[in-house]
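Yeah, one chain of the complex is gone here, protein chain that is, but the others are all in their spots.
Chain lettering (A and B) follows the sequence in which the chains are written, and residue indices restart at 1 in each chain.
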Amino acid sequence: MTTVRAAGIVLAKELRLEFRTRELLTATVIFALVVVVLFSFAFDPTAAESRRYGPGLLWIAFLFAGSLMLNPSFAREQNNETLDALRMAPISSFAILLGKILANFIFMSLAELVLVPVFAVLYNLSLAGIVWRLILVLALGTLGLTVTGTVFSAVSAHARMRELLLPLLLLPLLTPLLIAAVESTASLFAEQPALDRTWLAFLAGFDIVFLTATWLLCDHLLEE
Amino acid sequence: MPATPASIGVSFHNVEKRFGSLAALRSVSLEIRAGEFVALLGPNGAGKTTLLRMAALLMNPTRGAVLFTNGPAVVSERVRAQAPVVRPKHAIGLVGHSTLLYDELTAAENLTLFARLYALENIAATVAAALDDCGLATRAGSLVHTFSRGMRQRLAIARALLHQPSVILLDEPAAGLDRQGLAWFSSRLARLKSDGCTVLMSTHARNESLDLATRAIALAGGRVEHDSGSDGDPRALLSTLRAEQ
Partner (left out) sequence: MKARSTLTALVALLIFCAGYAALFLAPDEATMHAIQRIFYFHVASWNAMFCAFFVAFYASVAYLVTGKRKWDALGVSGVEVGVICCTIGLITGPLWARPVWGIWWTWDAKLTSTFILWLLFIAYLLLRGLLEDPEKKASLSAIFAIFASLDIPLVYLANRLWRTQHPQPVIAGGQGSGLDPTMSKVLLLCLLAIFCVMILVLVDRYRLELLRNEAAELKFEIESRGPDALGVASEGAATRALQKGGQ
């Protein structure tokens, strides 16, 4: 069976599991909203300040929410040792990882779909004319987040204090992604919205580097 | 009726498994021929589970090798063999300590998932037949976490056998089964045996399935203590150990 097809089966399973309860999605959205609101107490968002600090705040909210949401990805598989069942199946470890990465990407994207309009309303930022470009930036940034986050979920699933460990491992690693994503988003919210090609290329590069690393190391990651 | 699966044997060559400074298996060498029905006996901590998990390709030995005759080899020390390990996976089924089932999926969804992963044909029909066989057809649409322990164990066994493996590994499979479940399980095992499957079953308690055994191996402290052999009579070993336990 091809890796893509196997990943698709794993993805379908992840989606089915999450959409049955929707607990994780709901919690992620609420948490990100809390972060966004909390920030509003730290400074009074005038138009100029919103444009300046808004993108940073948005991405920090995503990173925090993401690092909490990504934990159960592998932690849940320890229930009834279902990861063993997946590993015994005649599919590659990369298929398992890819399926989970894609699932997390979809969940994170759904959360962002809710959060970005809310954020735009709360901070009086207009999304007119930049929607598609914003989606591109969000997609590239979220991909980097979910690739590294899913890998570290697999890593920290074996450790004690895994809920605290995952953000500890993930957030320092993601600082380049944060910078690139914030700058790209900021240039879209500027007076003259423009797509910053340098940062976009950087984001794409980040995603490629870590996706490749994941592919090369997947067997060791899931080994017992 | 599907064709009889090709028979595959398992052999362990000086297999050692350590978890840090804890030794689960110390230099175990066994050759299990295709079609044998092996009862794996021994107290807790003897290494039965580790042996089974190694045969299931869930872990690599620290030293030594686990080989499948009529199949590609799996060697230790992180050196993967030339041939991919994928083929033996098709032929192996494990019933482990845990159910290996997703509690938040229905019985049918669980089986369908694994049917897809093993690339089976006529998935809907296969799943329906499997559920019917283990007596869970009426609960096909119920979430697994609503099942009783006996029902979960039955489903776990059905899941392990869904892809018609040639090598069947069972880790205390009778645990949690009620009398009806045990009867079904025994008849299922008898069918597997007559199909020529290789069975490796670890068990604590006396149950009728042990009558099917062609060989008994007793482990203690990670080593093989007694082995009735491929051509020997396992009953002597089984009866003496039954008395102890």
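Of note:
Note that in this section a residue touches a chain if its C-beta (ideal position, glycine included) is under 8 Å from a C-beta of that chain, and two chains touch if they have at least 3 such contacts.
Just so we're clear, the structure is a prediction, and the values are computed from it rather than from any experiment.
Contacts of the undisplayed chain with the visible chains, over the whole complex, involve A, B.
The chain not shown here is touched by just one of A:Arg5, A:Arg22, A:His158 or A:Arg197, and that residue is A:His158.
For the chain missing from the display, the contacting residue among A:Thr28, A:Thr148 or A:Thr185 is A:Thr148, taking the whole complex into account. Interface with the hidden chain, as seen from chain A, comprises residues 148, 151-152, 155-156, 158-161, 165, 168-169, 172-173, 175-176, 179-180, 183, 198-199, 202, 205-206, 209-210, 213, 217, 220-221, 223. For chain B, the residues in touch with the chain missing from this view are 18-23, 26, 77-79.
One rule holds for everything that comes next: only the chains that are shown with their structure count from here on.
If each chain is reduced to the centroid of its CA atoms, chain A and chain B end up 39 Å from each other. Across the interface of their complex, chain B is touched by residues 1, 6, 9, 13, 16-17, 20-21, 79-82, 84-91, 223-224 of chain A. In the complex of the two chains, the chain B residues touching chain A come out as 53, 56-60, 86-87, 89-90, 92, 94, 96-105, 109, 113-114, 116-119, 159.
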